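If you scroll down you'll find the structure; I have some questions about it.
Excluded from the complex is one protein chain; the other protein chains are retained at their positions.
In order of appearance the chains are A and B, and numbering begins at 1 in each one.
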Amino acid sequence: MSTQTADTLLSFEEALERFDPAMGLEVHVELNTVTKMFCGCSTEFGAEPNTQTCPTCLGLPGSLPVVNGKAVESAIRIGLALNCEIAEWCRFARKNYFYPDMPKNFQTSQYDEPIAFDGWTEVTLLDGEGAGETFRVEIERAHMEEDTGKSLHVGTSGRIHGADYSLVDYNRAGIPLIEIVTRPITGAREKAPAVARAYVAHLRDLLLGLGVSDVRMEQGSLRCDVNLSLAPRVSAGSTTDVPLGTRTETKNVNSLRSVERAARYEISRQAAILVEGGSVLQETRHWHEDTGITTSGREKSDAEDYRYFPEPDLVPVAPSRAWVEELRATLPEPPREHRARLQALWGFADLEMRDVVAAGAIPVIEATVAAGTTPQAARKWWLSDLARRANEQGVDLSDLPITPEQVARVQALVDEGALNDKLARQVIDGVVAGEGDPDAVVAARGLAIVSDEGALGDAVDRAIEANPDVAAKIRDGKVAAAGALIGVVMKDMRGQADAGRVRELIIEKLS
Amino acid sequence: MSAADLLRRSAAELADALASGETTSVELTRASLDRIADVDGAVHAFLHVDAEGALAQAAASDARRAAGAPASALDGVPIAVKDVLATEGLPTTCGSRILEGWVPPYDATVVARLRAAGLPILGKTNMDEFAMGSSTEHSAYGPTHNPWDLDRIPGGSGGGSAAAVASFEAPLALGTDTGGSIRQPGAVTGTVGVKPTYGGVSRYGLVAMANSLDQVGPVTRTVLDSALLHEVIGGHDPLDSTSIDQPLPDLVAAARLGASGDMSGVRIGVIRELGGEGYQAGVQQRFDEAVRLLVAAGAEVVEVSCPSFVHALAAYYLIMPSEASSNLARFDAMRYGLRVIPEGVENPSAEEVMRATRDAGFGDEVKRRIILGTYALSSGYYDAYYGQAQKVRTLISRDFEAAFAQADVLVSPTAPTTAFRIGEKLDDPVAMYLNDIATIPANLAGVPGLSLPAGLAPEDGLPVGFQVLAPALADERLYRVGAALESLLEKEWGGPLLDRAPALEGARR
């Protein structure tokens, strides 16, 4: 059994008073190519086990790899979007180590010759303190490699440790991965965890914009490893170089929120060790989503020796400059320019736009607007009701079980007068609850506005009769008092009336 | 026509006999199978014989002929396949315990091309485990015996394919050559073997020893037969990234042209570093005589120097084990092959099972090379070993370039000695490695090479091999010069060298 007990922690605030965190983020992105990195097997998610394999991705004796050209293209486009240099000539290399879900017992990867290197990108903090502030993150490299198979651990605990045996499915083995590695991010101080999260969110949006990956963190198509170390805090203005401390590598942190939490946890954990005079072990750690802690994995030792050498079965990749420029021309607008353009187009105030960015709502609002809703209406839906739900469920807006098209349809029904705001919210409830499309929810729940003038007139008459004093005020010209009567009518109609029409009827009858 | 007569014919002659209706594929295939039943107890060239499959393929071939639609010139001529090539439905063991009983679910590209061309596959031939050796003694399934003297080695690693052809069990065979595994067995068994230009024949389905050196090639009794077979298996394969996307030169035409024996205008370079000291006297003598024959036929001879060749063996014994150590990592008891549960360990882990399986499943030579390769690739040693060996490769290629500026082909003895006795060098790896000293440079540079019989060494009466090397992509030169020398020699001998080999009928084991 792995020990899943929490370590001693120092409070985050105290930790930062004494130490400066340095972070390196390694993100693995599964590309959305139709076929695998080195063979023609399908990459579709969720197939029956071992139905998407061939001699090559199963590592059968005699099989050979052939590079998927589309994956190289995607790698170059990612590199360009991250302002990287693109190698004029680079090779694949074998990373040798034994692991049962790796069919060849070496991973075909890139070593000292990555396809893209020396880049940078700018990320904007999403929320909390410093929201809207931007940080520049230096990109060390982005390289191509392949994914491994998936093991199912059978036994008492269901986890690796304590399992009696494992069952391996190689459908995922060989799916193209791009590993994007940052240089150490320093100087972010207490914002470091937020920067980590913002960086991953930024990458996600950027990759989505490039159309190279589904970037579904919950399916593992974007995975983040957080390298973190602490150095004693340097007083402001000091120029002394403080060496980086021993780092830990927290593996497979698979949601935006967890990236931030894992970084915070490691800061508190390492600080507690250091203030006690201990030293941080260089090791791999595991993030536990449920308990919010990291636990010790494998110790990184000198004995670990991957024996890299150039992959003899593949020939070098030498992208011509013409090809690189051709690919550069296909890049979408960079996120910052994109944001500025949308803000102008949508007419949002700075504050409004900041909230939109912080909520990660640009793509969904864009899609909702594209489906015919006004920008303000789209913003209203996604930043109020839906943002609250996403928060409650701890998921991203795009992961809510409602599509921008469905939101647009609800707004269209409001604009047509078929729904009012209150009813519309109930329709949204229904869609999110899985009751179907907005029209289906309206029909099933009977939520349409009653436009039967007779019924509406009767309800108005009843309200006037029951509230003679209010009616008198209106008769005397105090039109503002109509609000009280509208409330009574709406209640009578169980909300299914158009408040504007009710108002008209009241004033008609009392004038 | 008697079965014995059929067996001794070349593949080209058999193709003619099939075309003229003089014989059938079933008849030929049955004759080969009978011969195997007769002599393979003594020779042990085969690890697996597929009589049923071969006869079915032969019958299908005969049906195609009858319908007037043969699939190729060699349609119906049976062939043996080295056990390092994946054959769907036929066991593929690579001479190793670790793959005992493994039946691949796919065909190597060369095997698929044999099937498409209609050649019935007789079975799988013996080899040093994972092609690691020069004697076929490192097969986990016992050694193959040299048909010229059953107490001697047939060369290696492809001793099974060479012995099958030399003992008339099969007219054709496929071999693989990483450092000489086609050419050196050819030399010591009096047969013809060709290592094509690297990238000229697909490696897809060839269980790799050293990926950057391995090539599949023909193992035959005549130069023309090698050309015919080379044309069947060669050419671009999109499944092999290192495969050359160019049409093959006309190899059969080159062999037919060469058979006239006219060598005028051809410049022959004798490699100074591959001969003399370290070469058996009778080997050197037959080589020198052959060169004189070529000169008499009009060739111009120059001596060329390739000074870096002295480092070829060292470079080879770093690159090959390095690549092999990584290639063989996949044999881990998880997905296929042997699984050994270690004794006395309760609920052993995957790692413990891997370790036990790899200890039990690999032989000594394989373990030596895996350890050596692991060492050479280790951080701290990489630059001194693997990196340095890659530079030597560059130097060797430059030597070849300079030499080919002076000569159309280069020549040398194929192996420094004739066949040695079984067991003689088994536990002296360095002595064993020296067998490949003349063949290795071609693999390091990727250039093509051919070995053909040059006669018998006077001191022991055993076959001597003559090696011809050509520039990359100029494989046709091998066939032109090889066929010329073959016809000149056979004129002297009054027939093929193999006519002088022991009959083997009723041979004891």
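Here, a contact is a pair of C-beta atoms (placed from the backbone, for glycine too) under 8 Å apart; a residue touches a chain by one contact, two chains touch by 3 or more.
Keep in mind that, in the parts below, contacts and distances are computed from a predicted model.
Engineer: Name the chain not shown, per its UniProt record: "Branched chain amino acid ABC transporter substrate-binding protein", "Aspartyl/glutamyl-tRNA(Asn/Gln) amidotransferase subunit C", "Carbon-monoxide dehydrogenase small subunit" or "Phosphoribosylformylglycinamidine synthase I"?
Structural biologist: Hidden chain, UniProt protein name: "Aspartyl/glutamyl-tRNA(Asn/Gln) amidotransferase subunit C".
Engineer: Which listed residue (A:G155, A:P363 or A:G436) would be found touching the missing chain in the intact complex?
Structural biologist: If we include the chain that is not displayed, A:G155 is the one touching it.
Engineer: Hey, which of A:S11, A:T51, A:Q219 or A:Q393 is the one touching the hidden chain?
Structural biologist: A:T51
Engineer: One chain is left out of this view; which of A:L9, A:A22 or A:A71 touches it in the full complex?
Structural biologist: A:A71
Engineer: Looking at B:F46, B:Y336 or B:F420, which residue reaches the missing chain?
Structural biologist: Answer from the full complex: B:Y336 touches the omitted chain.
Engineer: In the complete assembly, which of B:A445, B:L462 or B:L497 touches the absent chain?
Structural biologist: Considering all chains, including the one not shown, the answer is B:A445.
Engineer: From the list A:V181, A:V315, A:A367 or A:V395, pick the residue that touches the absent chain.
Structural biologist: Of all options in A:V181, A:V315, A:A367 or A:V395, contact with the hidden chain holds for A:V315.
Engineer: What is the set of chain B residues that contact the non-displayed chain in the whole complex?
Structural biologist: Counting over the whole complex, chain B touches the hidden chain at residues 102-103, 105-106, 197-199, 212-213, 238, 241-242, 244, 308, 311, 313-315, 317-318, 325, 329, 332-339, 342, 347-356, 358-359, 362, 364, 367-368, 370-372, 374-375, 378, 384-385, 387-395, 397, 429-430, 433, 443-446, 472.
Engineer: Considering the entire assembly, which residues of chain A contact the chain that has been omitted?
Structural biologist: Where chain A meets the chain not shown: residues 33-35, 39-42, 48-55, 57-58, 60, 66-72, 89, 91, 97-101, 148, 151-153, 155, 160-161, 163-170, 251, 284, 286, 297-298, 303, 305, 307, 310, 312, 314-319.
The rule we apply is simple: only the chains that are shown with their structure count from here on.
Engineer: On a C-alpha centroid basis, what's the spacing between chain A and chain B, in Å?
Structural biologist: Centre-to-centre distance between chain A and chain B: 56 Å.
Engineer: In the complex of these two chains, what residues of chain A are touching chain B?
Structural biologist: Result: residues 54-55, 58-67, 94, 96, 98, 100, 103-106, 164, 166, 168, 305, 307-309, 312-315 of chain A touch chain B.
Engineer: Which of the residues in chain B come into contact with chain A in the complex?
Structural biologist: Against chain A, chain B makes touches at 85-86, 92, 94, 99, 102, 104-106, 108, 203-208, 210-212, 238-242, 322-323, 325-326, 329-332, 334-336, 347, 350-351, 354, 374, 377-379, 382, 386.
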